[in-house]
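The complex is shown incomplete by one protein chain, all other protein chains being positioned as in the whole.
As written, the chains take the letters A, B and C, and residue 1 is the first residue of each chain.
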């Protein structure tokens, strides 16, 4: 894998910001888009577009084929056993809401419990709170260690009374970079009669996901972080679960028949896809998946490991800089604070040098509280990130510290 | 308004289908995209993209501005009094589900009723059935006349017992072309203590919508039919209703604060927009709105009226062809059947000549039953449709009839 | 005039137009052993199939009522004719070959039975019409299986 070649595939990387070359270290919030994704969407809009699933004409048939090919690509990406297990949503957030609604209200019973962890994104907290409040399902939170890893003993203890119907935890923290031991989580969940779901929003960008090998029951991710367009996400779920779950949204395309008295539902996955889908975004996402698989996860993971090691070393050497999260198994997301400067001031100073990092609570307020901070600065890497960019970050951070001293 | 100029703005219109120039008469299912929309999305991906609302860096600020400018454009398009009344959804279907969920479960009480009409799209039927079954709200259906107009007397009678909390009807039928008398519907609803919602998926493409003049409470539409991208729709609702309604989806961006015990919600409209939004699609939609407003609804409506009159005359002259829907006030959507040929066979024969029409139940099964058919063929027009294309349709239909005789 | 649609003669062969207009088996059986409905909600096609068995459990007779396009009615009619005298297993195998043919347009091991169905092979060029051709078969298989309803794939 040649990073220079990759960078040429991403037109935005040649932009300058306030006169400085863009150093985009906010891929964890959303990744940039390669030419292949842009071209796929443009090509669809210029040469082959119509609504899908309903038309008998050429444009509609071709667009349906192109859109449905994304389902195959996503199934391949995750090694799903069955393409009907791929449900398209707007993003991870909607995927988790779908499960909280259709599995939570439809299958879980009041008195059962859902387990999440102390390092979840709000998207994997709030839907379960809403389920708790509407449906009487208990919400339990597995703690994390000071290193920022899931506390496995405490996690298992939460399941011991057999009340837990579903475990939903992140596969990789968007704040700490921690990768959770997914296979073990599934084993423990299943051993206690619970289903296991992962928020794979970050994880799938950094390592190959094999849902059959993981043995999990639900897996959610979002297109825009995997170099694809916004407006499309994926929920993978076991077919028998999808079949048992009531639908989430009602409307066109998700029905089998409609009378005013009663409607019946289409087969999975269509039962969960109401209305005109994100057609162009699906077509863009297929290009993103193909692009990622073309490079290969092995190369991506090696590049990321090198970047992360280098960044931990360089940032770790900055006086007064504290890194949050020291997990053994981790991805290319690093949260940090300077003793003399607030995260927002740091972000603004970096931005003035063309370096885009994120500062704030990263949609993980409870984790911030656990870490004892209000916010952190965060650098996150993509396949186009270079060692030189990390050096620029570290050099500039040194100067930021001087500025505030 | 010069149709030739407009056609040059839509790259796809120069495509050929099976060797014949494309005659796209399926805009009611989804419209084609002008160059301006394509360019806006490409420009964002190539020069200015990051996640919105959360970043302190330049790219994020600029992307947030571009995305939020869509809210202003949508507010202008609908003459909303307050930009915070514009909620972005995936499509109309999600907009109506949002209301069925947040207003339906959150505000309506069991024992109250919702009124829809006999000519609704499944998207404005199924969410209310799901509400009925989950929440004990009655579903009432206002009949239509043989001309395909809403039976206003019968409609009003349905509200007389004062139990109706919400009226949700189409502003323009996607099958019959009927435009409903929106102001009167609102007056009747309000006179009986009910809120009024319109499914404007078709209407907003064809005529100016002024929600303040209509006086309605909710108005839903979908970007891809208004020459915009897929993956984005709009719900307009009165601010005080949005403020009173509980949120629909939970996650990032829709919260004010999160603890495991309790979360509080962001201000409207963000309360209803969980997770990373359809950023690129929003940017594309703004270009579509600007394009439509640039041409002006007056010109669009005049063009459409001329097309529709011509089409009704030409199709009406074909022996054995029956047109469904003869409303006084109607838009450019015409459903028809040939006596000798099934709608699917008609669609396939037309397709062979490059003419794209839709055949089927148009996601309106109950209306099909009311019309006494299983399916119809439907031609629907866009701003780029020409008189010559309508002539080609009529000429070819004559030959189709011979083919099957 | 008619030559406008010459390229469609592959799909709408004379036998299809004829069977579509005047199916030979397009009626409900007076006495029958099994029946099932098929429904393609996306396009509105509906079919019901009735089957009477011979003493040896092969199909003695098939009748149907269809509301649908020329392709689906012709397919139902040709099906009714072709499955006569066949066992359940045999019929299922025939459907498998038929489905391959309408999807791909080719029929590698075509026997006489398949030749009777061959006029429908043109449908493979119109992917959204394939389910019109297979819907009656789904209903028939459902009837043989004792299921009441089939929906197209």
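Rule of thumb we're sticking to: a residue touches a chain if its C-beta (ideal position, glycine included) is under 8 Å from a C-beta of that chain, and two chains touch if they have at least 3 such contacts.
Small disclaimer: the values here were computed from a predicted structure and weren't measured.
Note that the absent chain touches A, B when the full complex is taken as a whole. Taking the complete complex into account, B:56 is the one of B:6, B:56 or B:159 that touches the chain left out. From the set A:131, A:349, A:379 or A:394, the residue in touch with the chain omitted from the display is A:349, counting the whole complex. Touching the chain that is not shown, out of B:14, B:212 or B:256: B:256 (per the contact rule at the top). One chain of the complex is left out; on chain B, the residues touching it are 53-56, 60-61, 64-65, 255-257, 266-267. Residues 18, 341-345, 348-349, 351-353, 359-361, 365, 368, 373-375, 396, 399-400, 402-404 are the ones on chain A that touch the missing chain.
Assume only the chains that are shown with their structure count from here on.
Each chain's centre was taken as the mean of its CA atoms, and the one lying most distant from chain C is A. More C-beta pairs touch across one of B-C and A-C than the other; that pair is B-C. With centres computed from Cα atoms alone, the innermost chain of the structure is B.
If each chain is reduced to the centroid of its CA atoms, chain A and chain B end up 31 Å from each other. The mean-CA centres of chain B and chain C are about 37 angstrom from one another, to the nearest whole unit. Residue positions of chain C touching 2 or more other chains, listed in rising order: 41-43, 126, 129. In chain A, the residues that reach two or more other chains under the touch definition are 54-56, 60, 255, 257.
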